[in-house]
Structure formats: C-alpha cells, structure tokens
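For this depiction, one protein chain was excluded, whereas all remaining protein chains were kept in their positions.
So, subunit A:
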Amino acid sequence: MTTVPTTDRVALVRAIATQHLAERGPLMPVLHEVMEELGHIAREDVEAIAHVLNLSVAEVHGVVSFYADFRADPPPAHTVALCRGEACQSVGAEALYADTHGRAADLGAPGDRVEVAEVFCLGNCALGPSGTVDGRLHGRLSRERLDALTEGWR
C-alpha cells in the first residue's frame, strides 16, 4: 500500500465526509469509505471526520473502536479470516484456525505481514469450514486448500 502524505490524506478524508453530509447518520458510511480508500482510519482521519460531521473526536473514536471492521493501523499485506462459528466448528474449524494462526508467518513472503483473523459467521454454514482469503469467500477449507489459495503470496 502506498503511503498517502498526511495533508493529502486529511483533504481526502474531509472530502469523503463532506460528500455524506446530507445523509441521515452519515458516520458509518463515511468510515467505510475511508477504510476502502485508505485501508485504515488514522488518528488524523478521526479528527477530520469529527470536524466535518460536527461530532466530538471521542464519539468518532468510540465508533471506530467498537466495530471489528474498522482498523486504526495500516492493514497487513494479506489477510485470512476463518469462521469460528458453531456450524464451522462442527466440521473442524477450531483446529483449522489454530493451525493457520500458528503458521501465519509462513503463509506470506519473507517480510510480508499475514494476518489470520477470526470471524463469526460468513453465512456459508452448510459448506464449512468457511473463510476469506484476501476478502474472497471460500468454503470447505482445509490446510491443503489454504496452502493452494495462498501460494501466490510466497
């Protein structure tokens, strides 16, 4: 991910927030769009959003920190999110999660950070274990299948 200079970044965030000003309850759509454009919501973004939407910095920070999808730090190079819901557990998701979590570093190229995250239900409960690999949904996952899906990372 390319690093956006702070001044440009704040200008972009302000522009995003301004675009949503006319909507009712614009904060969540604004945060989603900042995530999409910039990969994370930095401290200066929070201040800019609060200013444009006429909210307190504490309120925006509170929302950012409440939801699992919003991250305050830059994202890793790659993400594997594995479902730990009951349906996926019934077909071995806990072991798969533990195994994958334990070898996260080996999934990517040297120096690339790979995040193995837990998620609770992707709505693919009849074809578990389910998970996403860099955001793409996969069913019937196994160690071998994950190896194949992440092969290009190494």
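The working rule: contacts are C-beta pairs under 8 Å (C-beta built on N, C-alpha and C of every residue); 3 or more make two chains touch, one makes a residue touch a chain; residues count from 1.
Here is the rule we use: contacts and distances are computed from a predicted model.
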From "Formate dehydrogenase", "ABC transporter substrate-binding protein", "Cell division protein FtsX" or "Transport permease protein", the hidden chain's UniProt protein name: "Formate dehydrogenase"
Options A:77, A:104 or A:137, residue touching the unrepresented chain: A:137
Touch residues of subunit A, complete complex, unshown partner: 23-29, 31-32, 59, 62-63, 66-70, 83, 85-91, 119-128, 130, 135, 137-140
